[in-house]
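Take a look at this one; I'll ask things after.
Only a single protein chain was left out; the remaining protein chains are all shown in position.
As written, the chains take the letters A and B, and residue 1 is the first residue of each chain.
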Amino acid sequence: MSHSAWIILIGSLVASSCGLVGCFLILRRMAMLGDAISHAILPGIVLAFLISHSTDGIVMLIGATIVGLLTAFFIQTLHASGVQSDAAIGVTFTALFSLGVVLVSLYTSRVHLDLQHVLYGEIAYAPWELVSFLGLELPKAVWMMGGVFALTLTVVGLLYKEIKLTSFDPQLATALGIPVVWIHYTLMGLVSMNTVAAFESVGAILVVAMLVIPGATAYLLTERLSFMLLLSLLFGVSSAAGGYLLAVLWDVSISGSMTTFALLQFVLSFLFAPRQGLLSKWVSYKMMQKVILQKDK
Amino acid sequence: MQPAVTVENMTIAYHKKPVLREVSFQAPAGKLIGIVGPNGAGKSTLIKGTLGLVPLASGSVEIYGKPYLTQRKLVGYVPQRESVDWDFPTHALDVVMMGRYGHVGMFKWLRSSDKEMAMSCLEKVGMADYAHRQISQLSGGQQQRVFLARALAQDAKVYFMDEPFVGVDAATEKAIIALLNELKSQGKTVLVVHHDLQTVKEYFDWVLLINLRKIAFGPTEEVFTYDNLQKTYGGRLHVLNDMGPALLQG
Partner (left out) sequence: MYMEFLVALFQDPNARWVITGCLLLGLSSGVLGCFALFRKYSLMGDAVAHAALPGICIAFMLYGSKSIGIFMLGATIAGLIGALCIGQISAYSKIKPDTSMAIILTGFFGVGIVLLTKISQSGKSSQSGLDAFLFGKAASLVGSDVEVISVVAFLLLAITLALFKELKLLCFDPQFGRGIGLPMGALNTLLMLMIVLAVVIGLQAVGVVLMAAMLIIPAVAARYWTEQLNGMVILSGVFGGLSGVLGTVLSAITPNLPTGPVIVLAATFIFLLSLFFAPERGLLAKAIRHLKLRQKIISENLLQSLYDLSEKDFLQDQSWKQGYTLDQLHQLRPDHKSTMLRYLQRLEAAGWVSSKGANWALTERGLQEAYSVTLNQRLYEMLLIYQARYGTLNLQEESRKVQDFVPETTLNELQGLLLDHQRKPQLTPFLEIRFDHPYQDHYNEAPTKGGDL
């Protein structure tokens, strides 16, 4: 497979997996919480590396996921003790991210990461880092992201009803005996894992773009949850492919272009979506005005 | 005959302020029971405490003699309308099918029988034509009917409803009451938090008057008296002075 194809594949896996779990973040109004977790896992990644002295995927995955869950828990606790929710999020993730950045800077010589990497990843080098597993030699990023994608699909598939109901009507969910808190932390765990796996490829900040933008684009185009999820997968893939092509064209950051492409898709959706788009709303507003004026005649 | 709902010594406090104190009652099966009291008196809290949505400082709840947690499948719930995200990508039929989640269990998907049942529940509330309409496109009364259909889909024996008539047009209100009576004829018990004193006598067999404590509970003719209402609504005595006799005659 060509170098470009690998990059697009990895980007697609990142965007699709993140997009899937991101849809639920959007529906649960937890977009900024997702943003917070993606930043806060940084010290987790660094510490996992320092402790295990390797960039072994599984160790980092577990370590950072634990940090992600702790972050969600800490934000919740802070909020419960009286700090308003946006401030609780803001305090926690900036403090943890700063800690992570300081750790990275201080131990730069020993660590494979550097600050640029932290922010926007190094997807261009990913296809060269090969790892053998079960007789198959694939880039490490494909193993990690593919694995997390498979896990995300499985969890969402198994718990589809529960996630749906707890997002729509948590009160009824509790009344039916569905463990609302467990579902919440399961989702937070998925967010953490996706963030870690995507981290190497697209960096901390741009993961959030993949979490939120394709999903938001899909949100405006459909009124069925299943379609929303499907569309967000598609928009994720198109962002990866389109973004990569733009990056090659202009010789710029790949993850930055993927994000830009995703943003463009969103803008198009926002303006031209059939029922929810701005244009469509303007047209029906004008038509209604016309009808009202006709009636008055 | 065993009471449908037994609440024993329920006490609930929010932020150290008591909202319900030592409330106990036994609701007989097959009745329509109205729960009335002033705002902030604990009516919604009573339902939420019964269903385990808020923690109890003390007390217990039994459904047909067994602890509530083991009897969840027998209990249906229609919450207040505001507690839901109306922009959620879901349509009426989908919402009703959510009522079946308790029966299907985790990790499994719904069957076609669930879908059929949901459809028939929508028909019962007269919303079959709107099955595939996104919920934010429905009117207030229609939304309420969908939530009612959802509760019907729960196929419960005891129903709790939190102010189902708020913001609903007269036709829908009549339809809802007809439905509740049909449930009653099937031997089911319905407890309804109600806000409109004028219709209590017409709608409910039994009534529970609540203001922090249980003020009175029993058959409407016996319990819905001027004295009890005064005690329950205390602060609004002057209003009752004018309306009182009218209320009790209607």
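The rule is simple: contacts are C-beta pairs under 8 Å (C-beta built on N, C-alpha and C of every residue); 3 or more make two chains touch, one makes a residue touch a chain.
Model, not experiment: these values are computed from the prediction.
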item: Options A:4, A:52 or A:98, residue touching the unrepresented chain; value: A:98
item: From A:17, A:71 or A:259, residue that would touch the chain that is not displayed; value: A:259
item: Per the touch definition above, residue among A:83, A:131 or A:180 touching the missing chain; value: A:83
item: Contacts of subunit B with the absent chain, listed as residue ranges; value: 15-18, 21, 38, 40-41, 58, 87, 136, 211-213, 231, 233-236
item: Touch residues of subunit A, complete complex, unshown partner; value: 26, 29-32, 34-35, 81-84, 86-87, 89-91, 94-95, 97-99, 101-102, 105-106, 108, 115, 119-120, 205-206, 208-209, 211-213, 216, 219-220, 247, 250-253, 255-260, 262-263, 266, 270, 276, 278, 281
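The definition used in the following text is that only the chains that are shown with their structure count from here on.
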item: Between subunit B and subunit A, distance of the C-alpha-averaged centres to the nearest whole Å; value: 39
item: Complex interface listing, subunit B residues touching subunit A; value: 51-53, 69, 72, 75, 77, 79, 83-85, 88-91, 94-95, 98, 101-102, 104, 106-107, 109-110, 134, 150, 154
item: Subunit A to subunit B touching residues, read off their complex; value: 27, 158-162, 164-165, 167-169, 171-178, 219, 222-225, 227-228
